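Note that this complex is displayed minus one protein chain, with the remaining chains in position.
Chain lettering (A, B and C) follows the sequence in which the chains are written, and residue indices restart at 1 in each chain.
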Amino acid sequence: MIIVMKPGATEEHIGAVVQRLAGVDSEAHISTGQLRTVIGAIGDRGRIQQIPWGAMSGVERAVPVLKPYKFVSREFQPEDTVIKVRSAQLGGGVFAPIAGPCAVESRDQLFRTAEAVRNAGATILRGDAFKPRTSPFSFQGLAEDGLQLLAEAREEFDLPFVAEVLDPRDVEMISGYADILRIGTRNMANFGLLSEVGRVHKPVMLKRGFTATVDEWLNAAEYIYKEGNHEVIMVERGIRTFETSTRNTLDISAAPVVKTMSHLPVIIDPSHSSGRRHLVAPLARAALAVGADGFIIDVHPDPEAALVDGDQAILPHEFAELMEQMKALAAALQVTI
Amino acid sequence: MIIVMKPGATEEHIGAVVQRLAGVDSEAHISTGQLRTVIGAIGDRGRIQQIPWGAMSGVERAVPVLKPYKFVSREFQPEDTVIKVRSAQLGGGVFAPIAGPCAVESRDQLFRTAEAVRNAGATILRGDAFKPRTSPFSFQGLAEDGLQLLAEAREEFDLPFVAEVLDPRDVEMISGYADILRIGTRNMANFGLLSEVGRVHKPVMLKRGFTATVDEWLNAAEYIYKEGNHEVIMVERGIRTFETSTRNTLDISAAPVVKTMSHLPVIIDPSHSSGRRHLVAPLARAALAVGADGFIIDVHPDPEAALVDGDQAILPHEFAELMEQMKALAAALQVTI
Amino acid sequence: MIIVMKPGATEEHIGAVVQRLAGVDSEAHISTGQLRTVIGAIGDRGRIQQIPWGAMSGVERAVPVLKPYKFVSREFQPEDTVIKVRSAQLGGGVFAPIAGPCAVESRDQLFRTAEAVRNAGATILRGDAFKPRTSPFSFQGLAEDGLQLLAEAREEFDLPFVAEVLDPRDVEMISGYADILRIGTRNMANFGLLSEVGRVHKPVMLKRGFTATVDEWLNAAEYIYKEGNHEVIMVERGIRTFETSTRNTLDISAAPVVKTMSHLPVIIDPSHSSGRRHLVAPLARAALAVGADGFIIDVHPDPEAALVDGDQAILPHEFAELMEQMKALAAALQVTI
Partner (left out) sequence: MIIVMKPGATEEHIGAVVQRLAGVDSEAHISTGQLRTVIGAIGDRGRIQQIPWGAMSGVERAVPVLKPYKFVSREFQPEDTVIKVRSAQLGGGVFAPIAGPCAVESRDQLFRTAEAVRNAGATILRGDAFKPRTSPFSFQGLAEDGLQLLAEAREEFDLPFVAEVLDPRDVEMISGYADILRIGTRNMANFGLLSEVGRVHKPVMLKRGFTATVDEWLNAAEYIYKEGNHEVIMVERGIRTFETSTRNTLDISAAPVVKTMSHLPVIIDPSHSSGRRHLVAPLARAALAVGADGFIIDVHPDPEAALVDGDQAILPHEFAELMEQMKALAAALQVTI
């Protein structure tokens, strides 16, 4: 932490900072410039960050030198985290195509979609049984019946599946069915839920909050990690900006940024970020080109009849065409798909 | 809902839209311009909004005419909702000063603060026992012991109190102590928690998500309202923008905007929006001038020693000075404080 | 400037930084923590900031300690800048009500408005002759004829006037008429234009770019100031955010923030920030309560017929009612209006 003093800071103000640091067993390195005094704080980062520096007289601001997270950083673990789920792999030079319906609506809808995406080359199935809807009047999902159908599809098509968990009270039940749990964008900072999935022995996909910085997102991953669950998959799904031609703005740079800062795998969601069917394929190709470890895409056999997010679902044959392009791109970039 | 067709939309495309509307017992009013056909959909808004218009061939986009919420709108109830808690009032031409520590840290810290804010004119006490901390290593609150202290302070100083609820599993317990429940900014879209507090007989303060639009915020209030709890208080606490000189950007316009669109009371949080001690008083004055129904302010007897958010807490004597200004302003604007 | 080194930075990397600083006659204060080395650079800020620190091997990032501007800062001049224009005053404890039509459309429209706002208590007249329209097909203003009318209104009603300048080639001509020049939000970073108005002997109102941080805005003021024109008035007019219920989001906190960081006067534009007629009065009252030095408001005798921005103009009688409230508020806060 670097403590920048105000222009008129006195010897007493500086002394108080030094003493406060001593109180947490930390050292102060004082640099006196012509216009400002700057104090480098050296010691335990956790204890130094707890001090309300802005409330101390004579202090202008405190600039953290280190990130607030530790275990998910590249510094803590230089090599990539690789996650294996049945025959699928996330991270470690493999690109994982994940696809399926946004919400499970019926056995027929799910099975038709699962078969199509498996045949096209998807390695993991998506499909939700609980939906966080912004309107209290919307379809909320099939609940446990939906999970049961997903479990049957897994066996039928040999595809592990990922499903969203919304409520800490459901974590145990959903873990009994799903291969991978997913934390949605609205729950990225729901710390109670993060702690709960941190105690489960299943990989967790952590969607970026649509208003979270990369640092906050990695910090949320830290919450899960420190509870003992080290299999966290980061999912970039667009952030809220002033632009309205897409539902959110896909922050594609976040993929290489996270891979620089962390050892966790990062995948991209072209469907929910854009909210537009015709943008899914271009953004999916870009996900591979930018170095992400996979994508997660909504596919629906009849989007016009979809109960949730039909606007952005692509058709099974469109997914198959996309996968042909993905394979050509992967070959060109020497990535396994 | 207005359905805007693409330039090349055919008779078949238009016919399909008309038929889809008929399927939800709704009418289609077709306007044919030189460059676009536009279809006005008249019928049940809920059923019309469920249709994935963007997925239909020939449809460019669908523009909603009505807001997604209904019960919290001014159209549904033209007169102001007025909420009474012991001797305090929210809404109905009264400005409610709410103050207290961000987090309850000890009996002494709480009681000193409560006495000071009561003497200065606060009508409701704030103080949290559960804190949603962005870092898993930070102080998380005193939990039920903190609520017990708040309940004692209520009796000692005759001040009803508001406390945050973070987890749906805690709603019942916290309701046993607190006079008003608060939903924090990170939980505004936690629909499970909203439903839970919607079933409790205590007023609920609903903080705006720092990345939520006014419409989304009112929609979250609708979630609570439709469960049967009609005493919802809206709290503007700043939104995330590109500006970094304040912690968030206080959207002061949101107060008159919400009061135009809804009958619910709206208060302003100058402490958490700015994150800066010296900005609290100016923004508190602006809250009254803009027509808000109250403010909620962090006060701490020793901010430098605060365990949470000390950077923005003001001192008891600063709060007393602010209240003098507030009373003069209220008199000038003929508002009761 | 503080240079934060990467975790694996070597002695050579640190040596290169020290040498680079020596090359601009600056000193390096090295602090070695357990995880990072941090180097405090002490010397000429301008020369240190020119170095592309991010391009140097071993450097993680450079954190500026000082702001990029100097002359407009409170440190350079602790006392308020006070600007006098005929009988009007900006800064120094006086609140300046500025009002008039957005665009000058005709002699009648201008004179009716000018008389009304003068009678209600405005001290400066606004009215533009050149309009930067987002569409090439919109009304672009009366040009020099408009300035001529404004000059006549000035004499008729004894009101100095402010008018926008869009093009560096027009600065001299417009300065021949207007009492105050205004730089619009889209030109805040038009450095050629800033330099040009910096060489004129007229006060300049500098609107905040709707996507500019406070630091960038003060930096733009510095551009004007360093050319010799020290009479700069800062105008907060809303920033672009994700919220769409108002045209822009008025960043009301910016007024006290700028007044802390700079000696220049700051006024608020409730009309263009909100874009909504019914929000103008509440935001104007908030401007005074938050400590701004004035407001600038669009008034039009017939907004439905306005050629520019009629949506947000208030009527002359609404302005008169607002001014009554402003006077009561000013008295309560002991401000001169």
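Everything below uses one rule, namely that a contact is a pair of C-beta atoms (placed from the backbone, for glycine too) under 8 Å apart; a residue touches a chain by one contact, two chains touch by 3 or more.
This structure is a prediction, so every number in the text was calculated from the model and none was measured.
Colleague: Of C:Arg86, C:Arg169, C:Arg199 or C:His317, which one is in contact with the hidden chain?
Modeller: Checking the options C:Arg86, C:Arg169, C:Arg199 or C:His317, the one contacting the hidden chain is C:Arg169.
Colleague: From the listed residues C:Glu75, C:Glu216 or C:Glu318, report the one that touches the chain absent from this view.
Modeller: C:Glu216
Colleague: Specify the residue from the set C:Ile3, C:Ala41, C:Ala292 or C:Ala306 that touches the hidden chain.
Modeller: C:Ala306
Colleague: So which of A:Val17, A:Ile239, A:Ile267 or A:Ile297 would be touching the chain we can't see?
Modeller: Of these options, the touching residue for the absent chain is A:Ile239.
Colleague: Contact with the hidden chain only, please: which chain A residues?
Modeller: Against the left-out chain, chain A lists 211, 213-215, 239, 241-246, 249-257, 260-261, 273-274, 278-279, 282-283, 285-286, 288-291, 325, 328-329, 331-333.
Colleague: Touching the missing chain, which residues of chain C?
Modeller: 46, 49-50, 52-56, 68, 132-139, 166-169, 186-187, 189-192, 195, 209-211, 216, 219, 222-223, 226, 240, 275-277, 303-307, 309-313
Colleague: At which residues does chain B meet the chain that is not included here?
Modeller: These residues of chain B touch the chain that is not shown: 2, 4, 7, 29, 31-36, 38, 40, 42, 63, 65-66, 75, 240-242.
Everything that follows uses one rule, which is that only the chains that are shown with their structure count from here on.
Colleague: Average the CA atoms of each chain to get its centre, and name the chain whose centre is farthest from that of chain B.
Modeller: C
Colleague: Find the geometric centre of each of chain B and chain C from their Cα atoms only, then give the gap between the two centres in Å, rounded to an integer.
Modeller: 31
Colleague: On a C-alpha centroid basis, what's the spacing between chain A and chain C, in Å?
Modeller: Roughly 39 Å separates the two chain centres.
Colleague: Residues of chain C that contact two or more other chains, please.
Modeller: In chain C, the residues touching two or more other chains are 241-242.
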